[in-house]
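For this depiction, one protein chain was excluded, whereas all remaining protein chains were kept in their positions.
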Amino acid sequence: MAYFQSKPTAGRHFLQIPGPSNVPDRVLRAMDNPTMDHRGPDFGLFGKQLLEKVKQVFKTEQPVIIYPASGTGAWEAALVNTLSPGDTVLMCETGQFAFLWREMAERLGLKPELIQTDWRRAADVPGIEARLRADTAHAIKAVCVVHNETSTGCTSRIAEVRAAMDATGHPALLLVDTISSLGSMDYRHDEWGVDVTVSGSQKGLMLPPGLSFNAVSEKALKASEGAKLPRSFWDWKPMIASNATGYFPYTPATNMLYALDTALDLLLAEGLENVFARHDRHAEATRRAVRAWGLEVQCEDPRHYSSVLTAVRLPEGHSANALRAAILEKFNMSLGNGLGRLNDRVFRIGHLGDFNDLALMGTLSGVEMGLRIAGVPHKEGGVKAAMDYLSGNA
Amino acid sequence: MAYFQSKPTAGRHFLQIPGPSNVPDRVLRAMDNPTMDHRGPDFGLFGKQLLEKVKQVFKTEQPVIIYPASGTGAWEAALVNTLSPGDTVLMCETGQFAFLWREMAERLGLKPELIQTDWRRAADVPGIEARLRADTAHAIKAVCVVHNETSTGCTSRIAEVRAAMDATGHPALLLVDTISSLGSMDYRHDEWGVDVTVSGSQKGLMLPPGLSFNAVSEKALKASEGAKLPRSFWDWKPMIASNATGYFPYTPATNMLYALDTALDLLLAEGLENVFARHDRHAEATRRAVRAWGLEVQCEDPRHYSSVLTAVRLPEGHSANALRAAILEKFNMSLGNGLGRLNDRVFRIGHLGDFNDLALMGTLSGVEMGLRIAGVPHKEGGVKAAMDYLSGNA
Amino acid sequence: MAYFQSKPTAGRHFLQIPGPSNVPDRVLRAMDNPTMDHRGPDFGLFGKQLLEKVKQVFKTEQPVIIYPASGTGAWEAALVNTLSPGDTVLMCETGQFAFLWREMAERLGLKPELIQTDWRRAADVPGIEARLRADTAHAIKAVCVVHNETSTGCTSRIAEVRAAMDATGHPALLLVDTISSLGSMDYRHDEWGVDVTVSGSQKGLMLPPGLSFNAVSEKALKASEGAKLPRSFWDWKPMIASNATGYFPYTPATNMLYALDTALDLLLAEGLENVFARHDRHAEATRRAVRAWGLEVQCEDPRHYSSVLTAVRLPEGHSANALRAAILEKFNMSLGNGLGRLNDRVFRIGHLGDFNDLALMGTLSGVEMGLRIAGVPHKEGGVKAAMDYLSGNA
Partner (left out) sequence: MAYFQSKPTAGRHFLQIPGPSNVPDRVLRAMDNPTMDHRGPDFGLFGKQLLEKVKQVFKTEQPVIIYPASGTGAWEAALVNTLSPGDTVLMCETGQFAFLWREMAERLGLKPELIQTDWRRAADVPGIEARLRADTAHAIKAVCVVHNETSTGCTSRIAEVRAAMDATGHPALLLVDTISSLGSMDYRHDEWGVDVTVSGSQKGLMLPPGLSFNAVSEKALKASEGAKLPRSFWDWKPMIASNATGYFPYTPATNMLYALDTALDLLLAEGLENVFARHDRHAEATRRAVRAWGLEVQCEDPRHYSSVLTAVRLPEGHSANALRAAILEKFNMSLGNGLGRLNDRVFRIGHLGDFNDLALMGTLSGVEMGLRIAGVPHKEGGVKAAMDYLSGNA
């Protein structure tokens, strides 16, 4: 039984939403250590090594800011530190999270311009390039891209976005949301020339929600000096100043930092490349299951497949929410709902974080049995297809 | 990652041995509360309610002794409290655990007489009856039966044993080992007229190993007055005297008692009958998978099927241990090994404790993929058969 | 040993800073339960009862917003939801935290006007009244008061502030920071007519840092409709809308909410009035110790004494930081440093949260031994004075 449950159930809940992901037992046990003095000498030592260690997962040598706040806050931080009221930002509406980020930009007084997709592929790189080329006045101050669009399971190719931007010579900043990809899929803040990488704790980093991140390039730091959006809590400057000695300008989420420290140790012990390969493998197994069921993966472009989650489309006339409710009721598994315009049209399978082959097989079995129970037309054999793949690549 | 691991792995280990079973998170968190004063007033209140509560799972109104020791100790306790050096005890060699209990009886100076089986069925009830009838001198002081033989997956029918004993009018005590069945399969200490029920913490009770139990009938108590085997740690008398006020004669395993208290709350919240039905269902699904693979269940008599574990025979010339090693290596799942004469001939799937449908499907998928990888001849379709059954009975 | 320690030490660290406070074992164990689906049906039930329960500690019937962010963020939330760029806010510089709040107001584009104190008393109520009376044009949009000034140990009398404001008929909002008082000292959001109560998790609520709060009056809600400071993460509106069904507009800090739920249960089980009386008693014992040592309490006005912490002034020429370092080194206790202009002049003893008489005596003994070791001129007898008081009022 979980902390709160309306009815008793045996065994572990299958939390197969695309985040919060399953938190390793060791991380939970790190988090429940007694809170320490965040101004004492030991905290400085702890903070310093942690602020260094966290850079590895961003693949950066530049500062990574850790906020005692959930991921949405780190979106806001990226915007308010680099932009001024009325600035134009170019955003790619790859799905619901890109949509929400745009909404936030508007509320903060920015002018988001949207490159839309059909929510079945990732960011439109040629579209970005074309728009930037057209912006000869350099009105656009930033390009905002969601790396892994959690609502659709499409992953944008950030290196290609960067190359396209470079090709135009446009000076806009590149802000990338990796909330649901960092620690699960390859990501390279420095090599890909990202200016602000936004991230959160509760997905690939295998933590509960409550921490978020901004990795910051030199160019972004420079932009922040002239940026006029009001900011205080999110302000990078005092953060970076305090972080130099391992401290924070205001009370950090101490226990979440313990959890982060342990989660990073686990990821680095497994090896980031191994972690990514594991996610790729589970994603491929899942897509094979979906195809075997005769269902459609929401993401249409194989180059954009997400290794973090798979959104599955239901046949017309069938309710994804009814399916999810049946699976939760009968099999004690939570799947992700369709968000925004995909509500009731797709369900999303999270296969990220602290996860392994047999947990994936439990997950896919639950979906296959759920399809049957909920009366969703499908072919059997999804589970078998996944087993074929996994056992062939064990 | 677990507390100790020689190489890092992601996700939760699948601990599908037939005990220790998976311990619910809540129970682990109960156990890690600070140790309390076992002689203070609060302990008396705590102990008293716990000693009452634990009776429910034995279905008894009589005393249940809780030892701060693992299950093997409770076997010894049952013998040394009721018997005298040189006493004959009738034992049914249903498998390895019955064999070990017999070995213990011998070491303690008793004379075990054995009714053997082929390790493919549970206790031979007519055999017991015949032997008792022949014992007109009442040399046999106790009949010892393992309720659920963990090495074979055969469950003895205790009510029938009792009826057979009653039919003979023989005064022998009935001692029953429920270490691997209590809290997973129906068991009724009082109604079935058992004199000593031996049990342990780490199976159906969903605790780590470290506690064990004797439920004691009035007849057993009376026998203990004349029993001459030396005893001190295991002695019921000071236990029962102290327990009257909720205390123990020597230091109890306090934190394990917290765990027991919470585990009982979970079992009673789910409802014992629901818990049993859940185990029955998972066992049936497992057997269907085994048959679909074209493999043989070790237990040959359907009336003796265990709901706690299924022992699966490997085709001649194939090694169960090699299969288990492959599954551990590739899929991070522990299965039970064949014990004693079944070593390398069977593997055992535990489907007990804090367990649910999707964890079972992960388990069976791991076995099916393992059979393939290890090159064990089998048919596909075991996982499908289990899904058919589970989704048809969800 | 704690999660991170540069050298091994035995026993529990004495964390006697004025927050983060000591977190009860039960709360730590609640927090480390597996993360749940924040969009699933159980979360709604959990969230709803929690959002109701938390109101009790604010003594309000009005909405309480819970942010997945630390306390500083809730300051920002109070400002950006109610004010517009250039608005004048009247602030009382009672100490460092009032100073920092003012700094934040400035950064956000507000015009803070300051009523200063000598940092040895709480908010100047007649000063507020006079200033409001003078503001016939109603340029002042809000009065910001820190209830318990953590840097000085002075507690402002909010009911008197309210009365003074009412007496003037001035329409300014009353914003109160209770980050270090809520759950430790009496506080009444509704009865005292506060418009926004700002709070945090890591002090009287006995949680790790990482949650913060805004309790919001109808008047504040109305003000938020016209407030023009940009806001998104902190925006009350979507929060209140989602909270109606127990959910949150973006991912909440799930595990911290478990901790909050358990901490509230503990506070309510003890009884809020008992909790307050306990804090009052420990504060009085501490002040008696300080006086017996011949040292001075930073707070000069007994009506403003804080029950949460006591700031102690060092004799001229002696370093509070050297004292604190000696106590940390020799006695494994963290005390609060002097902040801002009080740096090195005072040390602060936290006596809040999950705390009791003997932990206080350990704390005061550590201070008395530290004074001796660090060569700070003082009289002995502080510990004795505290014992006299505590045993006389046990």
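By letter and in written order, the chains are A, B and C; residue numbering begins at 1 in each of them.
In this text, contacts are C-beta pairs under 8 Å (C-beta built on N, C-alpha and C of every residue); 3 or more make two chains touch, one makes a residue touch a chain.
None of the values given here were measured: they were computed from a predicted structure.
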{"item": "Among B:Gly193, B:Pro208 or B:Gly294, residue touching the chain not depicted", "value": "B:Pro208"}
{"item": "Among B:Arg29, B:His189 or B:Arg288, residue touching the chain not depicted", "value": "B:Arg29"}
{"item": "Touch with the omitted chain, as defined above, among B:Pro230, B:Gly340 or B:Pro377", "value": "B:Pro230"}
{"item": "On subunit B, residues whose C-beta touches the chain left out of the figure", "value": "2-6, 12-13, 15, 17, 19-20, 22-23, 28-43, 45-46, 67-73, 75-76, 85, 103-104, 107-109, 200, 202, 208-210, 229-233, 235, 250-256, 258, 261, 328, 334, 337"}
{"item": "Touching residues on subunit A - with respect to the absent chain", "value": "25-26, 29, 32-34"}
{"item": "Sites on subunit C contacted by the missing partner chain, in the whole complex", "value": "1-2, 8-12, 14, 22, 24-26, 266, 269-270, 275, 278, 330-333, 354-363, 365-366, 368-369, 372-373, 380, 383-384, 387, 390-391, 394"}
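Basically, only the chains that are shown with their structure count from here on.
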{"item": "Approximate Å spacing (C-alpha centroids) for the pair subunit A, subunit B", "value": "45"}
{"item": "Whole-Å separation of chain centres (CA-atom averages), subunit B against subunit C", "value": "53"}
{"item": "Separation of subunit A from subunit C, taking each centre as the mean of its C-alpha atoms, in whole Å", "value": "34"}
{"item": "Subunit C, residues touching no fewer than two other chains", "value": "29, 32-34"}
